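A single protein chain has been omitted from the complex, and every remaining protein chain is retained in its original position.
Letters are used for the chains, namely A, B and C, taken in the order the chains are written, and counting of residues starts over at 1 for each.
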Amino acid sequence: MRVDKFSLCATVVLIGALILAGPAAAIKIRAVFSVTGPASFLGDPEKKTAEMLVEQINAAGGINGEKIELIVYDTEGDATKTNLAVRKLITRDKVCAIIGPTRSGSSLAVVPLIEKYKIPQLSCAANYKIVHNEKTGKPYKWIFKTPQSDGLAVEAIYAHMQKRGISKIALLSVTSGFGAGGRQELLRLASQYGLTIVADEKYGPKDTDMTAQLTKIKGTAAQAIVNWSIGPVQVTVLRNWRDLGMRGVPFYQSHGFGSRKNIELAAGAAEGVFCPLGAMNVAEKLPAGHPQKQVTMQYLKDYKAKYNEPLSSFGGHAWDAIHMLVQAIQTAGCNKEKIRDNLEQITGFVGQHGVFNMSENDHNGLTKDAFQMVVVANGDWALAD
Amino acid sequence: MRFRWSWLQTGIGPWPIENALMETTTFTSQLLQYLITGLTIGSIYSMVAIGFNIIYNVTEIINFAQGEFVMLGGLVMVTLHTVAGLNLLIAFPLAVGLVTLIGVLLDRLAIRPIRNPSVLTLIIATIAASILIKGAAMLIWGKNPHDLPAFSGRDPISFFGAVIQPQYLWVFGFLVLIVVILTLFFDKTIAGKAMSACADNPHAASLVGINVNRMILLSFILSAAIGATAGIIITPISLMEFDRGAMLAVKGFAAAILGGLGSFPGAVAGGLILGLIESLGAGLISSGYKDAFALLILLALLFFRPSGLLGNAQVSRIKRF
Amino acid sequence: MLRIRQTPITVFALLIGVFPLIAGRIAVIENYPDVMIFVGIYCLITIGLSLLMGYAGQISLGHAAFYGLGAYVSSILTTRYGINAWLGMGAAMTVTALVAFAVGAPSLKLKGHYLAMATLAFGIIVYIIFNEETAWTGGPDGMGGIPGLSLFGFEFDSVNRYYYLVWSIMLAVFCFTVNIIQSPAGRALRALHTSEAACGAMGVDVARLKVIVFVYSAVLASLAGSLYAHYMNFVNPSSFDINFAIKLLIMIALGGMHDIRGAVIGTFLISFLSLEWLHVFEDYESIVYGAILLVVTVFLPNGIAGLPTMAGRWLKHKSRG
Partner (left out) sequence: MQAPVDPILHVKQIMMTFGGLTALMDVGFNVPRGIIKAVIGPNGAGKTTLFNVITGYHRPTEGSVHFEGRQIQHLKTHRIARLGMSRTFQTVELFGNMTVLENVMVGRHHHLPGSLLSCGLKLPHVRRAEQHAREHAMAILEFIRLADKAFEPAHSLGLGEQKVLEIGRALATDPKMVCLDEPAGGLNETESGQLSELICAVKDRGITVLLVEHDMKVVMNISDEILVLNYGQKIAEGTPRQIQHHPKVVEAYLGGDADVA
């Protein structure tokens, strides 16, 4: 029987094309960010950053020649949707590792899942409970997170206050996961820094005015105010503070304030406000010798070039997560156990939000040195002393 | 370069700390501040509640997209005034006009096409529209909040120890203006009287030759215009972003119910009372529970006066649901 | 005349039974059983709500709160006091029934939009309590470590196992509720919707019947909440907010208010749209969602369950020329 030459050639070409086109089973990474919904202003820069980085890495040949396949699932900041998405990417997509979620609530919601299915995860949410099993007092085995824990930001703020001789403070927080997480740490750590909390006020994430809360604080002996919130309310509260003539009471924002857009929106009311920020927010202001100078400047440049919008500190969490994961995969391939072990052994990793030193007892790897105390001056950040 | 305390350089100097407290805050001035803040927020709620009432009176619908009008008002104004650089006096009416157009579209595309509707179907249509508008706004204006410059600067005015932002005065002013214009409209114009007739008894109104469809359209126009106005004047105080509408709609709805659905004095009173409860509750009792206080009082009131403060039980009985 | 036949229910039950076996073999829908667990849980709420809203004609925007109560009470009892999960669920249902009675008895005297506001207010207050009572609920961060369910040593720990658990409960509740609808009580309920006055004259205790149905639907929501909590092993307040209450309303309206089967169809559709299908639209998701809702409301004012009737009418119209 004669073999048709044409069909033979066609088959060979086809098989060849399949081998070439179907990249040797790309490394599957999935990210779960709240790209839409109430926390979209956090998830959006994270998604953009992750996509940009994967593009860069793949353009440079991927990891050991293997391309990364990244798909971002939108959680809308919702616990149920996050649960579904994570379960889907574990059971259906069979991923090597997970990046995200964006919000503390969603991240805490999938802790049981991650631990059960044993998938390395790098969360981009802040709450320390994500990497701290309250029952054992140790980190969850499979979960890591890149954002600095609220406690570190609180310590940075409190240390600064202590230096300034402040002893009575007022707290303001938004009634969301972010605000509640920060408030808890603020209350917990106050006594260690010799601080008395004289007011503990809250407001809703969509409130239009916080004058009432500030007026109440005005009537106390508070020497400084700490505010813990994200989104438009953290700007509104600043304006109310300014309008009430309370500039004499120093105002500390959380690290959630880390976007220049917020200074702009505050329309001058942010002048003199303190804020603990990761190095990436003040990249240009860092001294040349600063360890993070180079990576932060590079990210800033790339992001601006690609998306032409101001950098947000939340994108930096995704940056840290992707890069650490890539580093872990380099020697582990898609071996989940090994990826996890590698992640735990990361030391001296220079990221956007600090220098990470992971360990068995610390799945965040940052200290309060990850924060620079920054003050708003002339409409821009400046390093505070 | 390291930065040193900005106020030391500018001479506002708070140090030593005790200076910060030099300005004594008495309880009365605090109370006054709560009242001022409450009335300002309340005025916005009132405006949203008035918007609810106008549409409710003619159609018996609670328009859940009412909050989106407010959001759109603010964001359209941002585009016209700060992005396109139009003068305030031109941008304001233009923004209101554009949002009104959305109101017309809402009526034409979502309300009118529904045949033999039940009131609940209509409500779902407005919910659907609000989801759609919110989604579109996210694409157009992005996910971040936007700001407008205050109409007459941001230098606060001192008032017996309390502080008033100039924008607060604009908020009060516009509430008064809206109330005056609406009163004149309903009392003096044919269209206004026809609308009141529709509100009292739509069936009878159509019998005497009033074009009920046109009145519904007019109600959407008016309500969108008022919503947009509220959005424009609140944005300099609290910024505006695509998903702010829902919260304002809920508060406005609560205000409308508190005052009695369909009653304009009720809407104004309901809004102001709601604002005051929130502000006083936050200031004097607990800020975490301030929204809960307002709603608890609303519930208690409803149990004793099932038609709200100034609502008419007889009228609400004719209305379908 | 409403007669729900047995055969379609049996077929439906069989389909539900074999679905995981089929879905497990098709990669694209491999995760659908997982989604279906939530569909089943939501169905429990909408079945009760449909009875309350579609049959008894009483609107409620407070059922997200009952759902939340079910979730939190059984979570707190199991995690803090180590109580057996099934007992916890029973306790949660009892607590919810008591709360529903306390809220329902005075609220259900209210009419139409006033009732909507009262239940909405209750829902928001409960939501605020979930957020604020951190010592009990863990606050906005939520609470984890909630144990899964097991029966005589059999753990419902995989998707498929929980799927069968949820859907067995759901089908039992569905049949139970269908029986109620076709019983004297159900007949009285449907009568109530048309004319409360006439119902009273027939010796039907209208107020009592309303409260009973309100409590029944609340208990179902509570059961759903407990099932949710023990599946997720985690709860946080935002799963029980107003948005969820409105989503329930949409599910029922979209499926068809006056038909309990409609509630199930609507729940399927909205759950799959929002949990699975619409994600491909990314930022356009909310626009597409709103548009779908709007189109369905405009063209199918009686919901999807009303489709056969509409089609029948259309065919009749056609054949007549």
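Quick notes on this structure:
Following the convention adopted for this analysis, a contact is a pair of C-beta atoms (placed from the backbone, for glycine too) under 8 Å apart; a residue touches a chain by one contact, two chains touch by 3 or more.
None of the values given here were measured: they were computed from a predicted structure.
Considering the whole complex, the hidden chain is in touch with C.
Only one residue from C:105, C:185 or C:288 touches the chain missing from this view: C:185. Taking the complete complex into account, C:216 is the one of C:38, C:216, C:234 or C:268 that touches the chain left out. When the omitted chain is restored, the residue from C:16, C:206 or C:273 that touches it is C:206.
For chain C, the list of residues touching the undisplayed chain reads 1, 176-177, 179-180, 183-188, 190-191, 194-195, 197-207, 212, 216, 258.
Note that in this section only the chains that are shown with their structure count from here on.
Considering every other chain in turn, the ones in contact with both chain A and chain B prove to be C.
In this structure, the chain pairs A-C and B-C differ in their number of contacting C-beta pairs, and the larger number is found at B-C. Of all chains, the one whose CA centroid is most distant from that of chain C is A.
For the pair chain A and chain C, the distance between C-alpha centroids works out to 35 Å. The residues of chain B that reach two or more other chains are 138, 246, 288, 291, listed in rising order.
The set of chain C residues that touch two or more partner chains comprises 128, 131-132, 283, 285-286.
The touching residues of chain A, counted against chain B in their complex, run 36, 38, 40-41, 44, 165-166, 175, 201-204, 206-209, 211-213, 215-216, 218-219, 221, 223, 231-232, 235-236, 239, 242-245, 247-250, 261, 264-265, 267-269, 271-272, 375, 377, 382-385.
Interface of chain C with chain B (complex): residues 53, 59, 106-107, 109-114, 116-118, 120-122, 124-125, 128-129, 131-132, 242-243, 246, 249-250, 253-254, 257, 283-291, 293-294, 297-298, 301. By the touch criterion given at the top, residues 27, 30-31, 34-35, 38, 128, 131-132, 134, 139-142, 144-145, 159, 228, 232-236, 238-239, 275-276, 279, 282-283, 285-286 of chain C touch chain A in their complex.
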